[in-house]
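Omission of a single protein chain aside, the complex is shown with its protein chains in their original locations.
On to chain A.
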Amino acid sequence: MSTSPLSFWSSVGLVADREIRAKLRSKAFVISALILVLGVLASIVIGSIASQNTSDIPVAVVQGTPDVLGGVDGVDATTVGSTGEAEQLVRDKKVDAALVPDSGQLGYRVIALDSTPDTLVSLLSVRPAVDLLEPAPTNELLVYLVALGFGLIFFVSAITFGATIAQSVVEEKQTRVVELLISAIPARALLAGKVIGNSVLALAQIVVIAIVATAALALTGQQNLLTSLGPSVLWFIAFFAVGFVLLAAIFAASAALVSRQEDVGSVTSPVTMLVMIPYFLIVFFNDNELVLGIMSYVPFSAPVGMPMRIFLGTAQWWEPLLSLAIVVATTAGAVLLGARIYENSLLRMGGRVKLGDAIRG
């Protein structure tokens, strides 16, 4: 039987293929991926149901009350015979409020159970016309939810797959499989295979989530949201593809410094912080132009920051391109440095390798 010299990239392909298979075979991974997808699906469906429900306030109207509900949207009126009957419906919580005749100026009053029904009252109020000079493009709650969505998906995917890479690097060191692997292929091919294998999986998961979310939005009749989200989702995927490679290289290099699973946490926690910071920033500062502007150019937070700005419509057309170029350049640098650390630490067993030693070799 003859062995042919394997090219670097076919070695990489074999390693990536094994990483993907091993991951897909893990029940824990499949289940957590399903939960994430179902979570996204559920939040869209529930959101859609909730938004439909808020529109109709059940109100009892006593016969003879001035017709103030005509032309008012969002009220489900039930006509009843007497004030007593209307009160009973309110007490039974069959309706949120009742309109009953009154001798006052308006000719009717509102009866409610324990608090003023503000929504109804404002619907019945006379309001002056308001002209907004700079209208907010989307409502605040929606902005918050979109920010949370991008942040959470980035955070969960990066942590899940980053931890996977770290574990798989240490597993090979701990079981010493790495000696066999490195005697067969270059360390760099091993690292590249791991990073690519996990990046492919992570990206596939993101794409599946995007497709599920798109389908769910379309099916629940939220086309408006879909149209405004579309471009930012596509950019999110592009940024994630590059940004994840950056994180993966850092996770792999950090994990190579230790030889036991118990020690993985201590070396990867700084990287985990790098992933968590953009998540918290986007949740708390999604309405802050300055913070978002900075986030959209810092390589670790750009995958969340830039799509957010695109969604808000505050990014110029060239900004995502420039930011993506910065992420690509940072990733290239991190991969080179990470490969060096990985190569130099891989066969050092026992205690934790000092970062300086790993870089010098």
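Everything that follows uses one rule, which is that a contact is a pair of C-beta atoms (placed from the backbone, for glycine too) under 8 Å apart; a residue touches a chain by one contact, two chains touch by 3 or more; residues count from 1.
Everything below uses one rule, namely that contacts and distances are computed from a predicted model.
**Q** Which choice in "RNA polymerase subunit sigma-70", "ABC transporter ATP-binding protein", "Helix-turn-helix transcriptional regulator" or "Hydrogenase-4 component E" gives the name that UniProt lists for the one chain left out?
**A** "ABC transporter ATP-binding protein"
**Q** Out of A:44, A:62, A:166 or A:185, which residue would touch the omitted chain in the full complex?
**A** Selected residue, touching the omitted chain: A:185.
**Q** Tell me which stretches of chain A touch the chain missing from the display.
**A** 1-6, 11, 14-15, 18, 22, 25, 171-172, 175-186, 347
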